[in-house]
Structure formats: C-alpha cells, structure tokens
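The structure's right below; bear with me while I get my questions together.
Left out: one protein chain. Kept in place: all the others.
Labels run A, B, C and D following the written order; every chain starts at residue 1.
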Amino acid sequence: MTALIYSTTILLFFLGLAAVVLRRQLLAMLLGLELMVSAVNVSLVYLAGLFSDAQALAAVLIIIAVAAAEAVVGLTLIIDLREQGREADCSALRELKG
Amino acid sequence: MTALAMALDAAFTLALLLVFSNVNRWLGPAPRHEGDGQLPYETGMPPIERAEGSMAVAYYRFAVLFVVFDVDLAFLLPWALSRPVFGAAAATAMSVFVGLLLLLLAYLWRKGVLECKR
Amino acid sequence: MSLSALWLLPAAAALLAACCGRQARAVALGAAAATLGMSLMPAWAGLDSLSRLSYAGPAWFYGIRYSVAVDGLSLPLLWLTAFLTLIVILFSWRGRFSSGYWAAFLALEAALMGVFLMRDLFFFYLFWEAALIPMFFIIGLWGSANRRHAAVKFFLFTFAGSVLMLLGFLVIVTQHHLATGVWTWDMELLKSPRPGGALGLASFLALVVGFGVKVPLVPLHTWLPDAHTEAPVGGSVMLAGVMLKMGVYGFLRVAIPFFPELCWRLLPWLGGVAAVGVIYGALCAMAQQDLKRLVAYSSVAHLGFCLLGIFSRTQEGLAGGSLQLLNHGLTTGALFLLVGALYERGHKRGLSDFGGLAGRAPWLTFFFGVSIFASIGLPGLNGFVGEFMSLAGMMVRLPVLALAGVIGVTLAAAYALPAFSAVFLAEPGEGSVSAMISDLSALEALTLAALVLPMLAIGLHPGPLLALLRSGVGGLAL
Amino acid sequence: MAIPGGVPLLLLPALAVLLAPVLALLFGFFILRPAAPRRTHLPILLSCAVVAACAVLIVSRVYLFGEGFDIPVAHWMVAGAWSVSFGLRVDGLSSVMLAMVAVVGGLIHLWACEYMAHDEGFSRFFLAFHLFFLSMIGLVLSNSYVELYLFWELTGLSSYLLIGHWYHKASARRAAFQAFMTNRIGDLGFFLALLILLRVFGDTRFLTLFRSLKAGAVGDPEAVTLAGWLLFWAACGKSAQFPLYFWLPDAMEGPTPVSALMHAATMVTAGIFLLVRSWPLIGGIPGLPAAIAAVGAFTALFAGVLAGTRRDLKRILAYSTVSHLGIMAFAIGLSQPACAIFHLVTHGFFKAALFLCAGNIAHALGQPSADLDQVGGLRKTMPLTFLCFALAAFSLAGIWPFAGFYSKDAILDAALAAGGWRALCGLLIGAVSAFYIFRMLFLTFFGPSPRQKGPAHFHEPGALGTVPVLFLSLGALSVGWLHNGFSTMLSRSGVPALPELSSRVTLLGSAAALAGVLLAYVLALGLPKWDWEWRERRPRLERWLAQDLGVKPAVAACAAFVRRLAGILGQGWDKNIWDRWFIEGWPPAALGLGELGQELAGGGLNDYLWWMAVAVAALLYGALRL
Partner (left out) sequence: MSSFLPIEALAPQLALAAGVVAALLAGMLKERPRGLLRAVAVSALLAAALLAGASLPSAHPPLLRLDRIGLCWQELFCLGALPLAVLMEEDEIPVALLFGSVLGMGLLAAAGSFLTLFLGLELMSLPAYLLVSRGRREEEAREAGLKYFFAGSTAGALFLLGMTLYYAASRSLALAPASGPLAQAGLALMGAAALFKIGAVPLHFWLPDAYEAADPEVAGFLSTSMKAAGVLLLMRLAELAPSSALARVLPAFGVMTMLAGAFLALRQQRLQRLLAYSSISHAGFMILGVGAWAAQGATGAGAAAVYYYLIAYLFMSNGAFAFLKTSGLSTRAQLRGYAQREPRLAALLAALLLSLGGVPPTAGFLAKLLILWETVRCGLYGAALAGALAALVSLGYYLALIRDAYFEPAAGQPPPAALRRHSSGERLVLLACAIPSALLGFFPWLAGGLAGVLSGL
C-alpha cells in the first residue's frame, strides 16, 4: 500500500521534473516546479500520517509557504523578461554562453 | 479496502481528465476551413503576432501581491486553533509575524506599488 | 635570531625600494652590501660554532615550525647569493631602471637566502616557490624580445616540478606520522623512519623530478635556454648563478638524506642522467649561434658534473660536486655579465654579430678569456678542481660515467673556444656591431675582477673552502 | 747537504726556477703591459737568465754529487683521506730536461727579441711565450701525475695563444684551435689515466706509485694496463705521434720562435718525457713497448717521406720534427728510454738551430715562412746561416762527429740488437732523414735551380739574430760528446744506461746516412728541375701527398661529423622536437580541451537542466548500487 502511494508521488515528481527539463516556455517550467514541490508535499503528508509525526505536518505548511515565495520570485523574473519585450522562452535565453 | 477506494479514485480522476480535454472536439463542429481558409478576407492584412495579446502587466503585480499575503493566512489558521495551548508566547510570535506583514504593506504603499496606473 | 635577519633585511629593503622611487637604487645597494656583510659574519665566529646560530621557533600547526640553521653547505651558498646580488646591482648601476627592478632583485635575494637557511620542509618549499615570483617579473618586465613567453614558460615549468615535490613532502610527512605518531616537518627528524616500498619510491621520484627541473636534468631542461636568453643581464646572472644551485642543494639537503639506500640503488640511473646531461649540454652548446643560449647549455653540462660528484657519495665526489656549485656560480656569472655588457652596447647576441673585439676592448677580452678557460676546466682555475674531484669520486663508483664526464670536459673546449675566437679574434663580418663595442667601464671591470680573482684563488688553493663544504656534506658519504 | 729540518739545499734553486718566471710574468702583465709594452721582454730575459743559472747549478750538483729530492710542497685538493698535493722532484731525468729547456729556451727568447721587434703584439707574445716557458719548467719538475697534468694543460693553453698570435689570419686561428683540440683529445686519455691511478693507488705521486708497482702491490692490474695505454695515447696527442700528428705542421702558422721552441725543442717532447717518466709503469705492461715502437717507427717513416716532398721550409722542418719524435718513441719502444732522452736533447739543439736559420731566411724575405721557389744558392749571400744550417743538418743526418750521430746510433744499435723489422726500420729512418735534410740543404743553399728566384735580396740578420743560432749549431755539434755524462745522469733516476757503441753499428748507420745524402745530391743538384717536374707530371700524387696521404680529409670528416651531430642534437632534436612538441605541446592541448568544454556550455537553460538531471540520475544509481 505505502509503495503504491509512494510510487505515484515519485512519478508525479519526475513528471514535474520532465516538465521543467523538456518544456520550452518558462511559465510551463514554473508550473513544473510547483508540481514537483506539491508531489513532495503529498508524500510528506502521507508519511507524517503514517509515522503520526506532527512536526512533519508543520513542515508541509512551511514548504507550501516557501513554494509560494518561489513562485512569486519566478513570476517576477518572468514578468521582468516580458517587460523587456523578450519572449518568455528558453530559446530567447541564449545570450550568455561559452 | 482503502486500496479499492484509491484505485477507484485514480480511475475517476483519469476519466474526468480525458473527458474535459476532448469534449469540445467531440461535440463541436468539425473544423471545416482548410488551407487558405485561415487567410483573412481578400482586403485584410496577415496578422503580425498571435491574437491573444498579453495581459496588462499591472494585473500580474496584483496577482503576485495577493499570493504573498494570502499564503500567510495558512499560518494564521493553525495558530488560531492552538492559541489556548501556548498562550502568551504564541501571541507575541504571531504579533511579530503580523507586524512584519503590516510593515511590508506600509512599505509597498509608500513606494506606490499599490496604485493601479495604466 | 641573527640568521633570520639574513632574509628579513633584503625582504624589508625590497618593500622599501618598491615604495621610494628614485633612491631605490641606493637602498638596494645598501641592503645588498649589508646582507653580504652579515652572511660573512658566521665565518668570523668560527666554523665549528655554526650549529650554535640555529634557531627553531615554536611548533605552530601539525609540526610546521620556523627553524633556521646554517652549516658547511649552506654558508658558502649564502655567500654566493649575497655576493652575486651585490655584483648584479653594481653592474646595472648606470642602467635607468624603475624602482621595481631593484625591489625585484632584493626580493629574489630574500627568497634565495630563505631557501638556503630554512630547516623546515614547509618554509623550505615556501621560499623555494617564492623565488619564482621576482624572477618571473624580472624576465617578463626587463627581458629582451620574446620575454613574455619565456617568463610564463619558466614559471609554469618550475611550478609543475615543485608541485610534484610538494606531494612528495606531504607523503613523507604523513608516512612519518603513521610510523611514529608525531607530526613534524623538520628535515632532521623526518630522516629516521623513511616510507619504504612503492610509496617511498614514488615520493623519491617526485623529489627527483622536483629538484631535477631546477638543476636542470636533461629531459627537463628546456626552460633554461629560453629563460636565460630572454632574462636581462642581472636576471640571467642570478638565474644561472644561484637558482640552478637550489636544485642540487635540494638533492644534498633533502633527497639524499631522506632516501640514502634508494639513492644508492638508483645510482646507475641518476648518474646516467647526469652524465647524459654533461654530454648533451656540451653538444647542444656546440650547435648554438646565440651567445647566451651557448652559455645556458654549458650550465646544463656543468651542473651535470656537480650531480656526478654528489651521486658518487664519496668524500672527494661530494666535496668536488658542491665546490663545482660555487665555481659554476662564479664562471657563469662572469660570462653572463660579459655577454650582457656586449648586448647592452651592441644589442646583439649572435656569434657572427661581433668580431675583432680583442683589439678594441682588451679588458673585456681578458675577462672573457679567463672565464671561458675557467668554464672549460683549465687546471689552475676553479673549474678544474670541481670537475676533477667530482669525476675522481664517480670513477670510484661507476667508471663508465666518469668516462662520459671526461668526454664532456673535452667537448667543453670544442664549443667554448670557437665562440671565443668568433667573437674576439675573427675579423668583423658584415652586419657586425663591433664598432659600437666600447671597453668595460671602471665599475664593470671592478665587478668582473671581483668574480675572476676568486676563480684563480679556488683553482690554486681550494683547501679551506673544501674543508667548509665537507663539514656540511661529508655525512652523506658511503 | 741539507738545510736544517731535512730540506735539501737543492730545493732553493728548484723553487727559484719556478718563481722567477712567475714574478716576471706578474710584473710584465700588471705593470709593463699597460705602461711600457715595448719593454715587457726585459724582466722576461732576466728570468731566463736566472732560470738558466739555476738549471746549470742543479745539473752540476746532480751530475757531480748525485743529489736529488722528491718533496711535497703544498696541499692542493684535499677531501678527507683523499688528497692531491703540489711537489717538486729533481732527479737525473728532470735535471737533464730542465737544462735543455733552460738553455734552448733562453737562446730562443734572445733570438725572439730581434725577430719580433716590430710586431704590434710584442708584449702579448712575450707574456705567452714566457708562460709556456714556466709551464714547461713546471712540467719537468712536478712530482705527481696530477701536477704534471696541470702544467701539461698550461702548455696546451700557451700553444693555443702562441699559434694564434697573429689572430687576424684565419688560418692561424684555425691552426690554434686545431692544436688545442687535438691536445685536448690526447689529454682525455691523460685525465682518464689520472682517475684510474687515483682509484687504484689513491695517490699519483711518482715516488709512492712506482714503489708499490715495484713491490707488486697492485690492486687492479688491468686498470693499470689501461692507464698505461691511456698515457701512451696522451703522449701521442702531445708529441704528435701518428694518429694525432696533423696539428704540428699547421702549427707553423705561429711565429718562428714559437715553432722553434715549442714545436721543435720542448713542448712536443713533453709526451716523450711523460713516457720516460712513467717508464716503470709502461715497461711492465706486456705489448705496450712493442706498440710504442711500431707507432714510433711508422710515424718516423711516414713523416720522413712527407718531409721529403714538402716545398715550404718550415713545413719540411715540422714533418722532420714529427719524424724525430717517432724515432724517440721507437727508442722507448725498444725499452731504451735513455737513448730517447739523449736523442731528445740532441734533437732539441739541432732542430732549434734549423728553425732559427729558416726563420732568418724568412725574416730576410719579410714573410712568416719561405718557400723553396723563393730561395736557392743562399750560401753566397748568407754564409753564416749556411754554416749553422749545415752543422745542424749534418747532426740531424747522424754523420759521425755530430751530436745526432751519437743519439741516433744508440737507437740504431738497440734496433739492430732487437733485429727483424726493427733493424730494417732503424736503417730506413736513418736514410730517409738524411735524404730530406740534405735535399733542403742543397735546394736552399746551392746553385739556384732554374725554377728558383736565387739569392738576390737576402742578407744576414743582426747580431741578436745570428749569435743564438751559432750557439745552437755549436751545441748541435758538441752535445753528442757528453753521452757518457748523460748515461750516468739518467741511470741515477732509475733508467737503464746508454748502450756502448760498437763499430759495426757506426759503419751501418753511416752507410745508411751516406746513401740518403747521395740520393738527395743526385735529385737536388744532379737533376735540378726534378723536384718541380715530378709534381707537374703526376698532379694526383702531388695532391694526395699534400693531404698527408688522406689523413687531413679524414680528420676534417671527423670534425664535420661531430659538428653535424651537435647540430642535429642541439637544434633539431632539442629545440624543434623535444621542446616544441613534448614540452610546449601541453598548453595548446589544454587550450584545445578548454575550447571543447566551451562548446558544451551552449547557453540553453534546457541543456543545463538536462545535464543536471543526468548528474542526479548518476548519483542515484551510484547511491543505490554502491
């Protein structure tokens, strides 16, 4: 039973990772990030319930807050990019290389 | 028992997923225009960029601010429920927390972030 | 504490010279003279009391301790360093050099004095490497045509060797700690339990490569001609006069005492490389058209003799080898000063660029002639004593290497005399700059006389110097 | 008779002999050369006088009272038990040599004053000349091999300076370097012999060395044999024996006094002196004396034939010197070192006389050296030189009353006693040497043959030019009569005495000499044009002979090979292959690697994250697997 739950959350996590790695649009990648964090939250909540550990649940709350902060920062950066008139797209970010 | 529930739940979500993403294709009319059907009338000019423009930037700013202040609510809830247990210590902690938020709000207001100019 | 002053004074003077612009030259002269004076002091205090002068500070970190001492081997080398620095400063007295030039030479002297004073492997390595920095700037800033390439090549080549040497030290110190549970970097204490087996061999080879780059042993010598050719006069004198000695000093102070039986077992290989160096250096010198490169390759040959003497581990071999160190300092120092003088006047270094200087610059010819004959080992001058005793030592161990050494002695004449006659005796060909070559100034002649007189003195009466050297290296004999 | 403290009285003149030249040189170089270059020869002549006086004193005391000593004077190199020291050794052999060097040297110094009078390198010449004089004296008086090697090399140095005296001439420079290098190759053997002797005996003093040899306490016999052969190789180098003789004829580039003193009388005999000095060592080695005899005989004949075909006066005398050195070596080979030394002394006198006469002739022409074409019939205009030349020539040929006869016949006697090829060679040598010297005599002084210019503008040199020559030629006449004095002197220094002359030997020797004279008379005066005609008729033979029967090209080829080897090694391998590829090849390789790495960082965010995912996968795999 635990294995099934766990494998789905890890599957979700790697889906998020795939989104971040494969997708070209930055917003989609941001979503992928949030997916990864939420997948971890699900597994953390499940395990906290299993080990009946209150501290883990508090951790989930904090992780959610941190994820939000992350999203805010991500959005700000992407908005900045768009304000410059550049495509919010990976291929636009080729300037720095070598 | 819960395994069956979980399986059903998974199946149900998958089914919903499939239905929502494909219902318009099933119900709607088949896309008739092909080839030059996409082109504008003979006098129109070909579109320069995609139709749906970007949302005004200002709206994004408010969305971000909403996220920042809304998430703090997540911390108020457990504090409210457990206030009788911890008493004074929790009170001061939460007041510091809220005080910081107010300082942030004051700072944003002072900086004129909240006005909604075009 | 007075021994530390030997390197502290030049270092402080270097800082002072770097700051004050015009008087830098005077500061340099004062500091160099003072250092020479101080280095001579232990001699007056009697040779047997040398050990009293050593000083060892508190153990700071895992056995690293600031400890200085002087003995029969390092005292003469200290004299040589101080003496050559003073000569270089006097010789480039009239050149319009910036304050950085004088500061660099003083810093170089401080580092070299440090190398010969330190008895702690950490500080030995620290000064060993620190000497590279001033020489890098000397070659780079005041060198000739492609000085940039030569400076970087010199620094990287030597640094590669030294980093390997550092790994060797680390292995020795760690194995010593494993064997005795005591952390120490002191040269005396590290001698007792030596890392044996493959690790011991590996660390010994690392030391050999580290010191070999500096000596230079033949396959690792190609930085020498470039560095010598591109360095300014003072630079090449200090490079050939003292910096090559650090390698042989390293063998005498670190490599042999730490691995005596390995040294003995690998004698055919080590002696073989040195012998090849002797013949290879002489043959390459024969093929050179540039005076400085010729003298540089001759240094490779001369230091091959030092190593032949030292690896033989006989009383006369060790004494001869270490004496040859000092001889090479004097003869090659003088030769580089003269070639430098020619370059300053005629801005050319090729053999065919001069001619007929004997008539035009008699003193220059005289000093060049004496130095050339000293460097090819004419008996009565210092070169012969060093080479003869080294080869006598090696003949006792491996006659075939002594044979190679003797062939080297013969070849020495084959490259030195044609060069001498091409520059001084032959008629000036077209495109020769002999017209611009004026004779040595009084100051230059004085400095060269100060180099040539000891050659004759050591050649005829090497007794006291040999006794001093033997008190330092005698212990290594088998 | 000894001064208190056991030091023999004889030590004082011996020290004086060494110190006088040193003081003269120092005074000359530091004071006179800068101040009054034209008068540097005065202190030098004074020191020659002092040396000559002391030499005579030493010879007389050794001859009359049989005194002699071998004393270490000072420590030179010392390293614990191992040590090398300076010392003086006066015995029969060294006093004879000292006397010869002092007398002949002094006379030639006198002669040089006039000859070099208006040479611009006057002071430089005299300083180098006297340096040679000092090193020759030192060489003769040294008491150990290392000390002997010191003075041996100094003679090499001074010969380099003196041959190359007129350094503006390219041929002089080349000859000087060739002389120095050939000596140096010979010294290679000497250096090795020193090392071997030091290794075997621990000390190279003659006294201790020969005592332990006699006692048979030799640690390593083959090493001593090798040392013996190497000493012979060194003697070949210095005394111009066959393989290493080619530098001597070219050494004639130097001024005539140099040729006379160094390349006739003293320096070249140093090799013979070395062999005689180490006779106890060499005598004991099986096969070595025979080899020395063979080489000596071959050199004598080879050089004699060449001397007979040369045209330049000084070249003829040079080849004659090589031939006579061969004779001395031949004598040593016949285990008659006393004859060799006796011949050395007589040869010193008559060869110096011949050279000075040739020098006077050339000086009259104003050239460094005269050619047979430019002379002819000089007996009318230069009678005194003719007289001296004739005396020396008769002595060289070994005609009866002259000095050469006594030393040559002693050697002939030993040769005949040894029998076989040695006897034949002995006779042949006598004939050949008589032939070439009389050919030179007839062609120079008698009736100018049609091809020669004749005696037109020749004149006798000044007083300083003729008096020394006269003395030398008288010496060439009279020295032979002291031969029993010689044998007693030499026997005192452990060398077997001269053999008694039997009438049979004198008859055979004189017959051989007369045959040579007759042949020379027929060819030189009978057919006056013969000497020139055979050159035109057989130009190939002429060129072959001019190249020393192929020896000169061989030497040139060796030198070229060494230079090419140096070029290949120095420039080709060291600079272009080893340095460029193996040492300076690393930085470009590293830069290339860096360039390769840069392509990887393409700048795309996805690629970065893709690499990140790969790394994480690797880490996970490692963690689960390890």
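Throughout what follows, a contact is a pair of C-beta atoms (placed from the backbone, for glycine too) under 8 Å apart; a residue touches a chain by one contact, two chains touch by 3 or more.
Computed from a predicted structure; not experimentally measured.
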Thinking of the complex as a whole, which visible chains are touched by the chain that is not shown?
A, B, C, D
Which residue among C:Leu164, C:Cys284, C:Leu440 or C:Leu468 touches the omitted chain?
C:Leu164
Since one chain isn't shown, list which residues of chain D touch it in the complete complex.
587, 590-591, 593-595, 597-598, 601, 603, 605, 607-609, 611-612, 614-616, 618-620, 622-624, 626
By the contact definition given up top, give the residues of chain B that touch the hidden chain.
86, 88-89, 92-93, 100, 103-104, 106-107, 110-111
List the residues of chain A that touch the chain left out of this view.
6, 10, 13, 16-17, 20, 26, 29, 33, 36-37, 40, 43-44, 47, 51, 53, 55-56, 58-59, 62-63, 66, 69-70, 73-74, 76-78, 80-81, 84, 93, 95-98
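Everything below uses one rule, namely that only the chains that are shown with their structure count from here on.
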Centre distance in Å when chain C and chain D are each reduced to the mean of their C-alpha atoms:
37
Taking each chain's centre as the mean of its CA atoms, chain A sits from chain C at a distance in Å of 65
Just how far, in Å, is the C-alpha centre of chain B from the one of chain A?
15
Going by residue number, chain B touches two or more other chains at none
Complex contact set, residues of chain A against chain B
1, 4-5, 8, 58, 61, 64-65, 68-69, 71-72, 75-76, 79, 82-83
Chain A - residues contacting chain D, complex
17, 20-22, 24, 29, 90-91, 93-98
Residues on chain D engaged by chain A in the complex (per definition of touch)
598, 601-606, 609-610, 613
